[in-house]
Every structure is written in C-alpha cells, then in structure tokens.
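Taking it in order: structure first as structure tokens, then the write-up.
With one protein chain held back, the other chains of the complex are shown just where they sit.
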Amino acid sequence: MLKVEEQQPEVFPETLIEKFNEIISRYPEGKQKSALLPMLHEVQAVFGWLSVPSMDKVAGYLGIMPIEVYEVASFYTMYFLKPQGKYMLEVCRTGPCCLVGAEKVMAHIEQTLGVKEGEVTPDGLFSWRGVECLAACGFGPVLQIGPEYTFYENLNEEKVDQLIQDLRNK
Amino acid sequence: MGRKLLLEHINVPGINTFDVYRQNGGYRAVEKALKMTPDEVVEEVKKSGLRGRGGAGFPTGMKWSFLAKPEGVPRYLVCNADESEPGTFKDRFLMTHIPHALIEGMIVSSFALGAKTSYIYVRGEMMPQVRILERAIAEAKNAGYLGKNILGTGYDLELYVQPGGGAYICGEETALLESLEGKRGNPRIKPPFPAIAGLYGCPTVVNNVESIAATVPIINDGGDEYAKIGIGRSTGTKLISASGNLVRPGVYEIELGLPVEEFIYSDEYCGGIANGKRLKATVAGGSSVPVLPANLTLKLANGEPRLMSYEGLSEGGFITGTMMGSGGFIAFDEDQCMVRNTWNFARFYSHESCGQCSPCREGTGWMEKILRKIEFGEGRMSDIDLLVDVARKIEGNTICPLGDAAAWPVASAIRHFRDEFEWHVKEPVKCLETNYGLANYAVPIAKTEVTT
C-alpha cells in the first residue's frame, strides 16, 4: 500500500497541457479516455515516473476515476510507479537475444553499475532491468533508454562500457 | 533473385521521406484506388489471396468483406503495429525505413472499408517509430493525400498514431482495441467480433502492418498479378525476420514457397549458421509456433524439402510440422540448450499473460516454474509429463490465443527434445556446465523417433 502523503503534487507545465489537448483531439467526442496511454507517456517523459498525484491529475483531466488510471498504469510495463534512475537501461532478455549473448550483457551491466535489477545507482543516474522482446531480434542483444526509447543494437561488453561512459559524461 | 514488392526500394537513400518515396512510384496506389469504388478495391484484395501477415493467416479480403456497414455508424480501420512476438521484427523494420508504404496502404485500405478515421497502434517501446510515422503522416497531409477531400475526390481521412504501453497481449486484436480505448489490455470475449462491434462498439477491421502495406502492390499491379507470386494458397511475398545464430540475421522479403534450406544457407538470404556451427533447431514463425529440430525443419517427414509457405510449414500438423505465424524465423545452433530456451519462452508468456482467465494466468506461471527447476538441475522425471499435462490444460481453454501460444512451444519442445529434458533431470550437475549438444536432431528423419 502506497503512502500518498510522501508524494508531492506535480505541477504540470503549460506545454504538457497543450500536448494533452492535442492528444484528446484525436478521438471522437466522448471517447477521450483513449488519450490515457499517450498522456501517461507524456507525463512520464516530464517527471521520469508516475506519482499518485500526477495520475490523479490525469484522471481529473479526462473525467475518469483515479482507479481507472492506476489500473492501466500498473498493467503496462512501460509506466514506472516508482522513481527510476535518470537513464533506465532496458535490456531485452527474451529468447533470440539470449541466443546471441543478452544474458552476458545483463550480467556486465549489473557488475558495471553495481546495482541489482530495478535498483537505482547512488548518484541517481542509472537503473537497469531486463524486459521482454523489443522486436529487434535480428540485431541483438539490444537495449533501449527512455523517454525517447533510443535504441542500441548488436551490443557487447565494450559497447556497453562505452555507452555508460558517454551517458555519465553527458 | 526473388521478387521484391515491399522492400523493392529499401536501398534508395532518403526513401523514408515523402519526396523520394513519391519519385519511386509511391502513392500511385492511392491515386488508382480513389478512382475505383471501395467494393472494387476489396475485390482486388480478395483476388490477390493475401493472407493476414500478423500470425493467424486469415484471408484479408474475406476479413474486410465481413465488416458490418450499418447506416450512420462510423467504421474504423486499426493497424496492428504492436509487434512483440519474440523473433519478429519486420514491422519495426518496415516502419523505420519505408514508413510511407504503411501510410499509403492505410489510405487505400481505409478507403476500401469506408473508414474516416484510422489509427495505427504502435507498441510503446517503438517511440522512434511513432515519431517517424507522425512525421510521414504530416508529409502526406501536406501533399494532400490525407485530411479533407483527398485529391479532390471528396474522401476524408484522418490518420493517427497511438502508442501502446508495453504489453504483448495488445497484439491480440480485441486487447488492442481495449488498449486503444484507454483500458487494460484484456482481450474481449468473442463473439461479437470486431467486424461487428470493435472500437467504441463500431464495426472495425484490425490488420497487421505488413498486410496493410501489401495492399499497395496489390492495387498497383492488380490482385491477379499478386496471386501469381507464391505457391498454392500462399500468395505473394512475405517479410521474414531472421534471428538467432545466423551469419546474416535481418529482414528478408521472400516469395512464398522458397525452400527452407535455401533461406537458411543461400548467400542471398541468411548465409548459413554463424561461426561454422551446425543447425540444431528452428522456430519458424515467432516464439508461439512449435519448435522443430533441424531435420524436420529442412525436410518433411516423407523426405521432400520443406517450403516456406503457410501450407509448407504446417505440413505434418503439430506432430512433425509447425506454422508460418508472423514469420519470425529463429535459428538455434548446436550449442544452444533447448530446455533453457523453452524456459525463456515460458517466462515470456507468464510475464505477458493479462491475468484475465484462470488457465492462462495460473498455468503459464506454473509451467515457467517447472521449467526453471528442470533447467537448473532440480527437476524430476515426472515434471516432464506434468509439463505436458499443464500445457494440455491451458491449450484451447482460454479467452484468447495467448494460452495456445504459451502451450505450444512447451509441448513441442518436449515432443521433439524429450531426451534433452531427461538428460537435464539425470545429470543435474553436468547440465549446469555443459550443453546436451546436437544429439540426433540433424540425422535423417527415418532414425528419429517422434514421440507424441
């Protein structure tokens, strides 16, 4: 059970509200609930995760009950209900990528970052997790980094080292 | 060289932009289709024999003709770009490199179905592809191919891209519609089918990216011309996503009917098995279809070469055959462990089960736990039979096909590789260090015992 009082209400920037309106206009009158998934992506892109107050705000915006937002946000794997590192490394862990060394890549990331799957590094920069098939099986092992889901293909240990180094220096 | 219809211009620089796509003959199909009647367009697609490229292989033209057309009720076309079947990545490839092929197909198909608003549901992880499509839509709109009164014909069409949220199950058409309505991706109970009551309760057609893109060459060259390509009831070309231990994994467009052996070993396609190793097994159509040992992949039970077509791959039923599925071709070399791979797939399905109906929700997790036990040397002989039994209890007993998709890989792996599973039980220490190897999976068919 979550403790809501620890979560500060988020202030939605004006650009986000504009984006909301644009998204809602894509659907027929009265079917604005369709906008929920894209809207949650936009909120997560701004804040890095979905807090209860921000989900409540989205619910208010769409005129639906907050539980409907929680139901959806907890169903889909891309929404983070807890704060994550600034860079979330999501490595594909499904069959075809494992055939070409995804497990090795994951072990290497765990070792390099020094945190377990789902944890955040002390500097708040990184977290990582294994995710199911990213539909790039022919270019495996692959990983992606949100919020724009930039793709890194044909990974090996050196490439991962380089990537982490680049992100640190950013 | 096989004929290329979808990937013909893949190597043209800038083909992802409207101008270059147009210079290479793009949007001719829209111009042609809008001069026809919608029924004529449907008729062409019917004639082409095009079958759904998303996995089920249902004839697209027939699906279209089932669409209910009540007066005053909007109809929708939804493109299923929620590609997440392990082993399949053709749609990502197509959308990344030739986004306009999909847009053009969407316009033609929407016109045929009388849809005024259409959605492309792209899986959320493909955010770059969402941006690519959004840009392509804006370009097409600028050029007058989308929006109000397209090319002065009076036909209006709005096209939107909807990102998903990360759920394999949304590739099931009714789960996709639920998700598009902003709900949890729980598949609906059918009937009613989407053709009667789909998106917002209105008649809806859901088609795979590749099926929609394939309508472009069908309209350009005519359905009859398209039907000449391929073999038997498997007409046209198909994108195959090749992955695993191959020299050149990637997306290939093949004419249906190509021998599997040629696809794996010829230099035009995958170029053989990587690192000079030997082929042990394949999954021919994405992780849900039955896995086949090398010998049955290349040859049918009667010794004839196996062909890549809907019928060719399913020849022999589930005893010695598999399925075309979505065309996700995964090759395993001799060093791969079938138990570990089966466990991996079972974990995938357990993770992706929506949790709505009990056999799938509980059964997929159960299979995953048993397989993990066997993989890590803690299994018992009776666990293997238990797995077969659990798989049987799930199969055909669920709301949507995810239950079947979870049961088939497990059942088929045990059917064909039972000795490897037994070895894991008998050698609990050794199996953690070494692999079972190639065993007899590549010897001539006659010597292989097929256990059912």
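Order of writing sets the labels: A and B. Residues in every chain begin at 1.
Please note the rule applied: contacts are C-beta pairs under 8 Å (C-beta built on N, C-alpha and C of every residue); 3 or more make two chains touch, one makes a residue touch a chain.
Throughout what follows, contacts and distances are computed from a predicted model.
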item: UniProt protein name of the chain not shown, from "Beta-ketoacyl-[acyl-carrier-protein] synthase III", "Sulfate ABC transporter substrate-binding protein", "Spermidine/putrescine transport system permease protein" or "NADH dehydrogenase subunit G"; value: "NADH dehydrogenase subunit G"
item: Residue of B:162, B:398 or B:412 touching the missing chain in the full complex; value: B:398
item: Absent-chain contact - pick from B:91, B:352, B:375 or B:420; value: B:352
item: Touch criterion as defined above, residue of B:184, B:299 or B:340 at the omitted chain; value: B:184
item: Contact footprint on subunit B, counting only the chain that is left out; value: 167, 184, 189, 191, 350-359, 361-366, 369, 386, 390, 392-393, 396-399
item: Where the missing chain touches subunit A, by residue; value: 1-4, 52, 65-68, 70-71, 74-75
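We take it that only the chains that are shown with their structure count from here on.
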item: Distance between chain centroids, defined by C-alpha means - subunit A, subunit B (Å); value: 25
item: Touch list for subunit A against partner subunit B, complex; value: 26, 28, 31, 33-38, 40-41, 62, 68, 71-72, 75-79, 93-96, 98-100, 131-140, 144, 146-151
item: Contact footprint of subunit A on subunit B as seen in their complex; value: 74, 83-89, 91-92, 117, 123-128, 131, 158, 160, 162-168, 179-185, 200, 241-245, 249-251, 283, 287, 328, 330, 332, 336, 340-341, 344-345, 348, 351-352, 354
